[in-house]
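Note that one protein chain is taken out, while the other chains of the complex remain in position.
This part shows chain A:
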Amino acid sequence: MQFMLLFSRQGKLRLQKWYVPLSDKERKKISRDLVQTILARKPKMCSFLEWRDLKIVYKRYASLYFCCAVEDQDNELITLEIIHRYVELLDKYFGSVCELDIIFNFEKAYFILDEFLLGGEAQETSKKNVLKAIEQADLLQEVSSFAVDRFSAH
């Protein structure tokens, strides 16, 4: 996967993760272009797009669009499922996720994403395991020194 973007129906970027080295300017141009293109598409249309030499896979969940760019030979359907699994993870973590959760806790959303996808490849597809890893790290945040000991001993 080359990058992943989350944006709202109003075109506001909520999350962006780039797995290929691009300059700031290019990133901005790409996300602007894509947000425009995708928002212009009608609901019943295909979830896949050819864009430059990339394949864009996107899906809308309520007011949020999840959009991934993969290479041409990659499997579009499995990419769609990656998006879906990510939404499931967010949902489980936040408990009925909504856009506001992602806005206000976007760093958490990033942590989950990093635990799920690493370097653009699915790293851990088990919902349970991803959340376990996140919770362990989160635990540190609550009672840090105690948790470190406990987790290390674990």
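Odds and ends about this structure:
As a convention for this text, a residue touches a chain if its C-beta (ideal position, glycine included) is under 8 Å from a C-beta of that chain, and two chains touch if they have at least 3 such contacts; residues count from 1.
FYI, contacts and distances are computed from a predicted model.
As stated in its UniProt record, the chain not included in the shown complex is "AP-4 complex subunit epsilon", which appears among "TATA-box binding protein associated factor 9", "Hemoglobin subunit beta", "AP-4 complex subunit epsilon" or "Kv channel-interacting protein 1 isoform X4". Interface residues of chain A facing the missing partner chain: 12-19, 21-24, 28, 44-53, 61-64, 75-78, 80-81, 84-85, 87-88, 91, 94-101, 103-107, 110-111, 114, 118-119, 121-126, 128-129, 133, 136-137, 140-141, 144, 148, 151-152.
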